[in-house]
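Heads up, the thing below is written out as structure tokens.
Removed from the display is one protein chain of the complex; every other protein chain stays in position.
Going by the order they are written in, the chains are A and B; count residues from 1 in each one.
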Amino acid sequence: MASRTVLTLGARPLGLSHNLCGNLTTLTGLEWSSVCVQQVRYRRFPKFVVRPTTRRPWHVRKWTEKKDEFLDKSNEQFVREVIADKYAKTSSSPLKDGPWERNPYLRGTRRSGVLALKLGTLIHWKKDGTPFTVTVLQVLDNHVINYVPPEVYATYPSHCPHQGLRFGLQVVGSLSCDPRQFSKPYNNLFVKAGVPPKRWLTRFLVTPDAAIQPGTALNVNHFKVGDYVDTQGRTRDYGFQGVIKRWGMKGMPKSHGTTKSERKMGATGGGGDKDGIWKGKRMPGMMGNYLRTMYGLQICRINTRYNLLYVAGVGVPGLPHTFIRVSDTVLPRKQRTEDQMSSVAMPTWFEEDEEDPLPEEMFVDDVFQFTEPSLELEAEES
Amino acid sequence: MAASIAQICVKNIRSFPLRQIDLVYQQTSCVCAFFSTSSPLSQPKKLKHVINYQRTHAEVARALRKKQNFLHHEMVDKHRASPLQSGTEQVSEKTGEAAPRDYRFVMPEFLPNPDFRYRDKILEKMERQDMLRRRAVIDIPEFYVGSIMAVTVSDPHSPGKTNRFVGICIDRGGRGLQAYFVLRNVVDGLGVEVMYEMYNPTVHSIQVLKLEKRLDEQLYYLRNAPLEHSTFSFDMQPVTLPRDAPVPVNTTKVKLNPKPWEYRWERFNLKGIEPLELTPKMEKGIKAHAKPWEDYDLMLKYRQKVNEDEEKSIMTEVFQENTRIEGERKSSRAVLRRKK
């Protein structure tokens, strides 16, 4: 068994040092305060690795296990009322300082997106009778939490250097929660915006001219009917799966003497100079829960009462009630035309923009509306 | 000195998980010397983020557990009804006159998917709203499998721009906007079946020529029956039932053609066919494929059905809206008559 000696500075907690000071006697010349000797059994890969992607040191802890002291029913009710009162005032007018300057929409502008809940799919028809599937997304309780200007964002570890100072960060959250279930540092993120803490947070890269003031509410009117959007979310989590489900491999014959290998993969590779298992070999493992984006889906219908986006097409990732990031598309062919650019809600839609209240339902021109009786007859005559 | 530190050490160790204690006992002799000069024993300093540190069992289990990337639908409804929520209206439940008891057989397509993963209150509400809007435009009457119906659809290629088909309804299914039914008839000695979507905008009118039920839920066995059972005239006149009469059940028994059949009909427990002459092989097949335990599987029934309270509220809403639509239709007809 190979072994190696590790010199560690400072102290190590007890639980970690299995063979702590195993060969103390050999290291008499070193200072105790500065050096610790630890012998570790040789193993090339640690069994579980915390990769930077799973937990970043700058992320705050979200959930807390801490419970309040015992509250009886009336007290509990009172606490709830206090929380609701506290945020009810801010929700009517969350903006503490004056509104930020509003800029026109230009060709290079990138606006913030919204966080939506996927509700499911429906079937719709075009005016000529062709059916197509729509995915329904609900923009529920969205607020802008923070804006980080490009100069500050450039110092962040997640900043891509090639982007330079083009983008700032816009943090958006959805689904207000009871603040008691979150930790204090997490609740502190929302103090500046003056909104209740959110269940879900995300960040969008925005150009500085499209920055939105923290505390602003977002809803479906951020988009217009006919816009093209990108939807990003996590796919359905299948857990640990075998090769047949995960990669669509053939398996082995079900009979003719096959035992215990009906659903196994065959050989893993060739021999000679191509031997060994190459990196990326398809094998069993965790399947699903990947971040996936569907680009360039058209918004064919909007419901302003329940804040619903009807997006044409299937393939928005995840089961129903998955969180989906919806933002303006990045596809160059599906950008807005010059006349559409003047009517874009910049940086987002405000209620005072509209003189008349918006209609409850808005459709794209070629989608069949169930309220219109004469439509099929017209189509039939033509 | 060393002994005292060891005692302290053991005291603090009690809060550790059991598996670590024996390990610590082994090491106490040398560890105490190590700890004596380092940071305070009572609270070993928490590690900052390091790339490769050993996780506790709980942490590993949490990481390996399925990550929930979606919310349960009840949690979503809770958020929608929360006092902290703003900007989105809530779905209101209708109260008032309840629907008749067997209304779900009249409008089966309004019942949502019983699988809880695909349930959503607002989505179902919007779908129902669209269906009722469509029902206000065209009259979709009450019909059952076994009824004889006539359907007119728009057809861009035909000279009259419409296409009419008459036949017996042999199947009905789908839920929501995807609801469909299948008509069967014999035209020029050839059996023809057409599937129609009930809410498809190309459908102009749906007419029930003869309202009746059959003994089975699907009549696909008519494909293997003599053609006279599925032959209906295109000029058939509608048969009107007396008002408030129950829907009659047609109890005719069909004699199937000899094999080959499309399916093994003897395994379907059909009531609308004459008793078959079973060969020993057929009996063996029936026995092998029978699932008698499903009659007693309460869990299966529970999973395949929508909750009764929810069903009641949905049907109430549909019933009230439908009666309103029909009332409007009647009054508009009366206005037309008066004008004439």
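The rule is simple: contacts are C-beta pairs under 8 Å (C-beta built on N, C-alpha and C of every residue); 3 or more make two chains touch, one makes a residue touch a chain.
Assume contacts and distances are computed from a predicted model.
For the chain of the complex excluded from view, the name given in UniProt is "Large ribosomal subunit protein uL14m" [choices: "LSM2-LSM8 complex subunit LSM8", "Cytochrome c oxidase, subunit VIb", "Large ribosomal subunit protein uL14m" or "NEDD8-activating enzyme E1 catalytic subunit"]. The chain not shown here is in contact, across the full complex, with B.
Contact with the undisplayed chain is limited, among B:D130, B:E197 or B:E317, to B:E197.
Per the touch definition above, the residue from B:G96, B:G189 or B:P275 contacting the chain not shown is B:G189.
In the full complex, the hidden chain is touched by chain B at residues 153, 155-158, 163, 165, 180, 187-197, 200, 202, 223.
Keep in mind that, in the parts below, only the chains that are shown with their structure count from here on.
Centre-to-centre separation between chain A and chain B, using Cα means, comes to 29 Å.
Considering their complex, residues 10-11, 13-18, 20-21, 24, 32-33, 36, 46, 48-52, 54-57, 80, 83-84, 87-88, 91, 117, 119-120, 122-125, 127, 129, 131, 136, 138, 140-142, 175-178, 196, 199, 217, 219, 233-234, 236-237, 239, 289, 303, 305-308, 318-323, 368, 370-373, 375-377, 379-381 of chain A touch chain B. Residues 13, 16, 20, 23-24, 27, 30-31, 33-35, 37-39, 44-45, 47-49, 51-55, 60, 63, 66-73, 76, 79-80, 82-89, 91, 117-120, 122-123, 126-127, 130-131, 133-134, 136-137, 154, 156, 161-162, 176-178, 197, 199-204 of chain B are the ones touching chain A in the complex.
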